[in-house]
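Below: one structure, written as structure tokens.
For this depiction, one protein chain was excluded, whereas all remaining protein chains were kept in their positions.
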Amino acid sequence: MEQNMENKFVFDSKIKMILYGMIAVGLIALLVGLFSEGVVESRFWANLLLNNFYFLALALGGTFFVAVHEMGESGWQTSIQRVPEAMGRFIPFAGVLMLITFLFGIHHLYHWTDTAHHDEILAGKAPYLNTTFFYIRFAIYFAGWSILSYYLRKASIDMDSDADIKYYKKQRILSSVFVVFFAITSSTSAWDWLMSIDAHWFSTLYGWYIFSGLLVSTIAMIILILIFLRNQGYMSHVNKEHLHDLGKYLFAFSILWMYLWFSQYLLIWYSNIPEETVYFVERVNNHSTIFYVNLVMNFVLPFLVLMTRNSKRMIGVTGVVALIVFAGHWVDYFLAIMPGVVGENTKVGFFEIGLTIGYIGLFLFIVFLGLSKASLIPKNHPFYKESLDYHTNY
Amino acid sequence: MEKKYYKSIEEYQPIDGSPNNYKNLAKNHIGIDEPVSGSPSSRRDFLKLFGFAIASAAVVSSCEQPVRKAIPYLIKPDAITPGKASYFASTFFDGNDYSSILVKVRDGRPIKIEGNKLSSVTKGGSSARVQASVLSLYDTARYKNPAISGVEAEWEKADAEIIENLKAIKQSNGKIVIVTPTIISPSTLSVIEKFIEEYPATKHIQYDAISANAISLANQSVFGKEVIPSYQFHKAKVIVGFGADFLGTWLMPVEFTKQYSKGRKVGHNKKEMSYHAHFEAGMSLTGSNADKRIVTKNSQQKIVIANLYNEIAKQLGENTIEIPASPVDVHDVAQRLLAHKGESLVVCGSNDKESQVIVNGINYLLGNYGSTLDINSPLNLKKGNDSEMETLTKELNKGEVSGLILYGVNPAYNYQNAKGFLNGLKKADLTVSIPSLKDETAEECKYLCPDHYVLETWNDYEIKPGNYSLSQPAIRPIFNTRAGQETLLKWAGVETEYVELIKSNWKKNIYPSSGFSGSFRDFWNTSLHNGVFEKAVGGNLEINYSKSAIPSGIETESSEGLELELVESVAVGDGRQANNPWLQELPDPTTKVTWDNYASISVRLAEEMGITEGDIISIDKQLSLPVLIQPGQEHKTISVALGYGRTNAGAVAEGVGGNAYPLVQHNRQTRIYSKTGVKVEKVEGEHEFAKTQSHHSMEGRPLIRETTLSEYIEDPASGNEFHEKVKHHATTLYEKRKFEGHHWGMAVDLNSCTGCNACVVACSAENNVPVVGKEQVKLAREMHWMRIDRYYSDDIENPEVVRQPVMCQHCDNAPCENVCPVGATTNSSEGVNQMAYNRCIGTRYCNNNCPYKVRRFNFMDYTQSDAIPLNTYDPAGMTVDLKRMVLNPDVVIRSKGVIEKCSLCIQRIQEKKLDAKLENRQLEDGEIVPACAQTCPADAIVFGDLNNKDSKISKFFADERNYHLLEELHTLPSVGYLTKVRNTEAKATKKKEIKH
Amino acid sequence: MKEITKYISAYYLDEEDLLSGIKKMQENNVKVLDAFTPFPVHGLDKVLGIRRSWLPRVGFIGGTIGALTGFFFQMWVFTEGYQMNIGGKPLLAIPSFIPVTFESAVLFAAFSMVFAFLFRSRLGLGAENKIYDVKSTDNHFVVVAGYEENKSDDVKEKMEAAGATIIEVKE
Partner (left out) sequence: MYVSPQREPLIKGEKDYATITNDVTAPMAGKPGKYWFMGITISTTAFLLGGVATFFTVWFGIGTWGLNKTIGWGWGITNFVWWVGIGHAGTFISAILLLFRQKWRTSINRSAEAMTLMAVACAGFFPLIHMGRLLVGFFIFPYPNTRDVWVNFNSPLLWDVFAITTYFFVSLLFWYVGLIPDLGTIRDRAKKVWQKKIYGFLSFGWVGSARHWSRHESLSLILAGLAAPLVLSVHSIVSMDFATSVIPGWHTTIFPPYFVSGAVFSGFAMVLTLLIIARKTMNLEEYITIGHIESMNKIIIATGSIVGIAYLTELFVAWYSGVEYEQYAFLNRATGPYWWAYTIMMTCNVITPQLFWFRKIRRSLVATFIISIFVNIGMWFERFVIVVTSLHRDFLPSSWTMYKPTLVEVGLYVGTIGLFFTLFLLFVRVFPVIAISEVKSVLKTSGEKKK
């Protein structure tokens, strides 16, 4: 299937049209959200935050995937590396959308911004939870992520034209910087944008829990894009072995996500201290369906299906599971955001689905645009050949 | 030794009630002679009641005999049902503390003392020392036999020699002196009278180690009556104290606490409470409970009193006293007193006559006589005349006294001039001591004639005119002792048993005017059953006030330099029961120090002198004591507790602390318990205190919630806003368990609780809580199931003090239960957090996870109940067989490696439940009373069924003042606390924390 | 089938030679019975046509049994056998049961697999399997074929052709 000599993705008009269509659906949903009375303001902003955060997470996850494998001197993933690299391109776009969301919707999203209403606990948190500092952090996060992600991808692409090892070394240094920066900001951003919705509530694990969700959904997205690319006739070197490894990741990180979810839940359930249980009480009692659906989609299904070696090596099965997990983590963030912001008015209607379709379209558009700009194969990567020749047994 | 087996039932059966059979039985099967203490026939009833189960205790007195712990009942004595406790009304009085009590007897052994609710004086309350006294009964250090010149002898021989001596003295017209503590027993007094009849040259001196002679002297000069008035603190709306620790040690703390707490209680129907201002130098229990505590030097106390007098006199147009201005402001106090004329009370703890005279003047001007204090119905306490003891010492040294009988007194320890006294004692021809506990004096006398312990003997008491009480033996004498009264009667040649004498006295003096309709026998039995007989006396409100007694001016002492203040300790009192491990291990209510006395000094003085806690100082080169830095201590006053430094009282007391009695002064007729111009220097050495609490700040946490009276009236929930907030935010991930049937709960009214510690000892006695000794307390391993937390706040020079009794909170969502791997601690179907001791493997996980830290771990084999031999850790000798007699058989003792904690006295709950079941009825509210609640003289603890909506506890829980400790953790405790209310105008703003 | 008592074996010093050698032998119709190697050689099982092991399935079954046993045992104890009010928690305290359930699953799975492995491979304490050649646990890769008197030379030749360094015949 060597039909593409340069191994470049051709972002043809057919695909573009589909994505435009999806974006259009999103825009319509946005308008519906703006003008429909059924969509209360908090619901409107909450959904923007949800999708912004989710697709930002995928973009960050892509960059993190690359960075952490580079740091670990891992070889097998180099042949698919261009996909997560391209995913990282969405970070600045997410930043802009997020900024707009916050500029107009922050008061609907975070009740701690309401300083007029005195609250002793929130007053104590004010040195951290105040809008000025919030935006400063916002700026730091996006600046750091965007710049590092950009240069990391650039170093990788530069390598295509120049086989000098210096790019590889540069890439490794950038990876380290990104991983360290991300290690801190992944937690703090999760506190800022998600945990502070339920501003009285706190959990030390929260940042890592959100991070684990980011990992799984990123893997799911990579799998889905890879399958798409293969169906389009690209990436013929991506074989069952790669898929198997990605499937193992999907399996393992689903377990990791469940582990962290359970750790947090168990410890809060066990001590049953009101200031902590309030978070879960709200979700178990008032959003019980989503609460359990979340666990089924993100753990039970991937765990049971991907347990066997064969299912991980079957593109169709892994693809379906990836799709479920992709949707599942949207549900997970939905459950994190909605009860705190929208409360009883939480609904899933055209607005939610349309908006999400729009975001998927936009995200893919940017990823595909990125993929089309460079070779799909980092042929000069020192470990590229390793990636082509390896077997995975279990 | 050869074992003796019963060949047949007949051989073992001849119990027909005749005394000889008992005697034989005792001889045959227990192997001792019956103690010679009166004719057997009259002891019959008593013996029938208490049988011979106690004989096992008696056996211990002679070490060669093996202890047999099982005594079979073939014919059940009437009053004994094995496994069922009997209660005998009695009275505790040891010359210092008075309490009408019930003695709980199990299988012939007194195991617990409870307050007697029928007494109008103590009203069911008791103090830590009274609670602990049951253990003193089993004190191994007690004298077991009479002795002549230190050699144990037969009673017959001692009696014969003493009588011979007495007769000789009588013939030579020599003087005999009997020294006793204050005697409030009419019959004992009659015994002494009989003795004096026989030996007319006998003088009876009453000697109080801690004297209140100044009060009676002052009353003598002001009102012409040498008495101590009775007080009614509950009638006083304003109480002003001058160094009188009436809640802890002064005169009748149990009665006063009852009264005081009554006046302090607030509720829906009573939105007022008394105002209490207290002037003192050291931080006393009473002072720390006051609404306003004014730090005053003892040397200036009289000036302050006189100034107060002047303020009041001025307004009432009376003459004033010429004195320097008061160092502290008394205007506010005076105004308050004046606003409550006739319902205020000023008390003074000083033993300075002039001070007391002026205090009398104040009370008189305020019209308080007949209302809050009464000299026509005096307290028969502290009758000792201090100068008599001085005279006696002089006479002894001059050789003017031929016979000296020391009956229940211990001047060799607690007389300031003990050396002089002992020197003189050697010059007397006949010296006899009649001690009931081992002491320093007894062995200095030639003849030692041990007295029964108070729980072993008959006696009667008249604490106030017309207010009689009886004590009866709750156990057959453990040792070869004899009631002191009988000893004296014997020497006086009167062949009556003491109990008969009491009976005849009552028949003659009390019965006729008693208004009792039945026979004397019924009267006697009723009185004995009730423990008390009270008849209304008085209505006599007349008093003769001698205005001229009020001085026109007073001498003032120099108040330069350091001052010493000697106080009675709440734990060991005057030191009489110092050999009682429960009292030694009882933390001081304020300093939280156990097993010690010390020199309390102020923070400022410590800084000035460069002293830190645990340094040793010498006071006037007479006494070296470790320093304890005490917030609220007057800048230049050093306070030292009396009652420590015993040298011959038994292994427990000896070597604990230092004896401060030699520092007592005698001037102006009375003994003075303070001293000015004290020289203090730091000496070598360092000392580590065995403290049960080392952090004194509440750290701003809402643990003890308080409000002020005005705020309370405005909003009963004031100070307790947090409770509402917590309730509002209480979410849970699983349903709260419902308790069918009962759900036991307890509430503590922090406004009533004074922190007197009586509950702590009661709990230890009821639940067999081990004593761990000084070294273990230093390691913070005390075992008390109940403790009283004490925190300071605000000004370190004069802090506000709060106290909180903390026991297991019996959480419905108990963090401790969750984590026990073996399920040794679970929640009962009645909401009690219970421990299965024999299931416990001792991981201590529960204790770690208990936010209240009320669980206690047996770090060592404190109780000698471990499977491993030779590892008992028992510094207080609590595991010797004799002391084990005090153990409550309803509560299992815990072995090494086991966690224990408050059970809400589950044994009492079960007992009453069973009673109700047998009687086929519902349990009544208030029927079950845990030991702490039973004892509490302030009625601060309420226990009951939370499922019963009409119960007192339910009402407490519904009260706006009710909250739970650390309720924000959602542990759902079954113990509640009611906020403390202070009678101050100031808003209860957030207290400044003292970091210490 | 006639029992084989004698074997002819080819020795290699390199695993790649071994693999290509076996392939060659198989092409030449030498019935390769087994190969003894000092370490697992990738692709050897494929070449020799060894089926994938069933051990994972054994592990899965063991683990499932372990998990179910663990969970239902706890459930039985708390709701039937020993009903206690522990800290006000529900009797069916499912979150509390998870750790033990998980551990028993792992324990059962591990033991069942190891025992299955030992049983299936006839390994065990003191098991006395015939050790074909001690060199095979050091540095030699040994390919074994059945020895048939009449065909031995042919096989030898083929083995030589397949690059074997040594060729031996053993009982």
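The first chain written gets the first letter, and so on, giving A, B and C; residue counts start at 1 in each chain.
The working rule: a residue touches a chain if its C-beta (ideal position, glycine included) is under 8 Å from a C-beta of that chain, and two chains touch if they have at least 3 such contacts.
Here the structure is a predicted model, which means the values were calculated and not measured.
Colleague: Which chains here touch the chain that is missing from view?
Modeller: A, B, C
Colleague: Of the residues listed, B:198, B:291, B:534 or B:782, which one is in contact with the missing chain?
Modeller: Only one of B:198, B:291, B:534 or B:782 touches the chain omitted from view, namely B:782.
Colleague: Of the residues listed, B:628, B:820 or B:905, which one is in contact with the missing chain?
Modeller: B:820
Colleague: Name, in rising order, the residues on chain A that touch the hidden chain in the full complex.
Modeller: Touch with the absent chain occurs at residues 72-76, 120-121, 124-125, 128, 165, 168, 176, 180, 183-184, 187, 191, 200, 202-208, 248, 252, 255, 259-260, 263-264, 266-268, 270-271, 273, 275, 382-383, 385-386, 388-394.
Colleague: Touching residues of chain B against the unshown chain: what are they?
Modeller: 693-701, 703, 776, 779-782, 787, 789-791, 806, 815, 818-823, 839-845, 847-849, 851-853, 855-861, 866-868, 871, 873, 895-899, 965-966, 969, 971
Colleague: Touching the hidden chain in the full complex, which residues of chain C are there? Just list them.
Modeller: 13-16, 34-42, 44-45, 48, 50, 52-53, 55-56, 59, 63, 73-74, 77-78, 81-82, 84, 86-87, 89, 93, 96-97, 99-100, 102-104, 106-107, 109-111, 113-114, 117-118, 120-132, 134-139
In the analysis below, only the chains that are shown with their structure count from here on.
Colleague: When the contacting C-beta pairs are counted for A-C and for B-C, which pair yields the higher total?
Modeller: Result: the pair with more contacts is B-C.
Colleague: In whole angstrom, how far does the Cα centroid of chain A sit from the Cα centroid of chain B?
Modeller: Each chain reduced to its C-alpha mean, chain A and chain B end up 72 Å apart.
Colleague: Distance between chain B and chain C based on Cα centroids, please, to the nearest Å.
Modeller: Measuring from centre to centre gives 80 Å for this pair.
Colleague: Which parts of chain A, given as residue numbers and ranges, touch two or more other chains?
Modeller: As it turns out, chain A has residues touching two or more other chains at 269-270.
Colleague: Counting only residues that touch at least 2 other chains, which ones in chain C make the list?
Modeller: Touching at least two other chains: none.
Colleague: Could you list, by residue number, the parts of chain C that touch chain B in their complex?
Modeller: Touching chain B: residues 82, 84-90 of chain C.
Colleague: Along chain B, where are the residues that touch chain C in the complex?
Modeller: 734-737, 811-818, 823, 826-829, 972
Colleague: Where on chain B does chain A make contact in their complex?
Modeller: Those in contact with chain A are residues 726, 729-734, 813, 815, 818, 968-970.
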